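A protein chain is absent from this complex, but the other protein chains hold their places.
Up next, chain A:
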């Protein structure tokens, strides 16, 4: 049966659709479709010219076939022809086909753009709207270039029809998202803002979305919108539901616009003007009051619309974080939703309350609902609601309730959905660490985590417990005792063996006096797990064993037996084999004193932000922490919020490894060095977040070519050459995937004072990188004055529907503009003496982080750009260099002396330069290389 086709549609199309639906099998359907495709193809190819109606019908059939999931490889030209028809419905089908089937790289784009141009200047508003819709649908850079000038005019012109204004506002918003400079500034700003005053509510709604996006980019320029938005909101909120006629939705006046206005205001701090501020607060109070009123309708649409405004108002109250009275009212309102029968409301209340919990003004009020939230964790049937409850518990946790909340979360973890276990483990670990009044409690919690959800305990978590135990003497004995007990369990998780192995290796001596945990018992207990463990854990255990040799010389023989065992010393695993043989030799060759030095207790780790927190932060919006709130705000006004966390930024952790403590040791021998580094492997790595990309910026200090960045999607390589004060970089972007990277664009910029010191000009890049292909971008740089920062490189593109953004830095550093300079000993020393004021010299004494190889050092200095001057320094082990740094404004002479001390594994690096600050900048760049 065929339903009536509305509005005298195309009968032929309906018959075809009906045929398809009557097909009894997939094969029959394909047969019918192929028949139709052949028919349409012959019509399109036929000599007889088709009239517009027929073209429209066939194009529509093709569209239907495509939407069924079949490929369409013809008909595009006919669709484009329809665009130039005078008949609206033919145009409309043409545009629909294009919006569904034509992508922005099509060869037909020039023709399409021409048709759009014609329609855009048409006097018929429905034609203009079709054109605007098409521009917004394609939304490419080419569209922005072609129509960026026209659309703003349409938007603010007095002659434009309201419906066209609405489309123009949203079309412009779409183009702005593709190409931000499409919006002219200056005089346009105020005209765009004043659309908020427009008589037509539809225009205001559309404009509000546009203004919201513009404000996010440039809050200052658009701050005039605040008072307009507040008065508009005020008029809506105080309107009776009959005032706004068709913009009232189920007795709620203009809910969509209210939400948009409330969102717009969340881009700013509370209004400065007391009048505006008062009015806004009145609006918010009215919205909260209305929530208390009896519903005007039983329909869910009524309550949804009302509550969508209410939740947005609460978001604004939380964002402003300045009115204690409103915050408490918001909290009470949300509290009542926590036990509402609508699942949606419970979900949203939990979500909103998470933000409230981060405000100091309402944190206590939120805590009153702890029991209800814990109950939600136990009784909600929907995992996404339970997830929200976990987030809220995490957010409302503080010193006073930490033990209870952690206990409840641990309890829930036993039955929690697999999808959220790992995150829960992280949260429990963070809370336990953050609020531990007593670190024995912390140790218990983490061991419980491993016991309950061992598979979900990531490296970060167990590295962290080790760090904390190593750093806190008061808990070491307890930790040793507790892990020892935990290891008694017949089937304990491998992560427990790792933690147990590490802790007993360091602190097993603290419980060795107890007859139940003598050295040999500890050793046998650990070794009973050995054969069940992965090679990595076995390697860790071998390190524990060699530490036991030091702690408990009486069991040396037993341990040597294990090391000697074929499964270890002849293990197929190279790491195990190496450790077994090195440890065995170590235990045989050296005296007890040397052994004690080599295998002494780990020194404390430097205190810094927990790497677990860094891991959690990577999850962008599911965490119930303050970041959530901040992320909504544009950077310009970020300072407004209180910095509650204070900690070290996550990216800071990346560079930690280089500065990880290398414990002081005397009598270092190669073999010993090896022993130590392998033992300390675990906790050091804890500081590395588990990122899956490589960022090699620092590798470019002494070389010009290489891979700058690489992850699973993209590889970015650099080839650079420099001469005098000029440089030229080739940046190679390689697509590693099997799909094209769309919307590819790069932005190279010098921020702040760097803009005055370095000129950077980049050639444009193609917007698409085909699968497996590589494109090149040329960049010219000129040094104007000496500089410290790197130019920024922002790469954005779409990969599998997700916008990707990489924030990188270009390896352009001051030393790239070095010209090596030859000179003899005499002139070197005379210049050295001339550059003798303290500001001209910079010196640093530091430990070697890489093997001290003279040849490698010489290569690095040459790569750094200076001339190596042999036979100048009386000490042949020292290195002396000279060079001139070129910039447009001046030339700076630089001299360098590097003195290695092999015994101490130290260097002293001295740089003198004819311009203040240059020596310091160079020093900062160079010393991490050694």
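A few notes on this one:
We adopt the following convention: a contact is a pair of C-beta atoms (placed from the backbone, for glycine too) under 8 Å apart; a residue touches a chain by one contact, two chains touch by 3 or more; residues count from 1.
The rule is simple: contacts and distances are computed from a predicted model.
One chain of the assembly is not displayed; among "Ethylene receptor", "Kinesin-like protein", "Corticotropin-releasing factor domain-containing protein" or "AP complex subunit sigma", its UniProt protein name is "AP complex subunit sigma".
One of A:150, A:312, A:433 or A:506 touches the chain omitted from the figure, and that residue is A:312.
Residue A:381 is the one among A:381, A:531 or A:833 that touches the chain not shown. Contact with the chain that does not appear here is found for just one residue of A:224, A:477, A:730 or A:743, A:743. Only one of the listed residues, A:115, A:166, A:267 or A:358, touches the absent chain: A:166. Interface residues of chain A facing the missing partner chain: 2-3, 5-12, 14-18, 21, 53-54, 57, 60, 63-64, 67, 69, 87-90, 92-93, 96, 103-104, 126, 132-133, 136-137, 139, 163, 166-167, 170-171, 173-174, 201-202, 205-206, 209, 246-247, 249, 254-257, 259-260, 263, 301, 304-305, 307-308, 311-312, 343-344, 346-348, 381-382, 384-385, 387, 620-622, 631-632, 739-740, 742-743, 798, 800-802.
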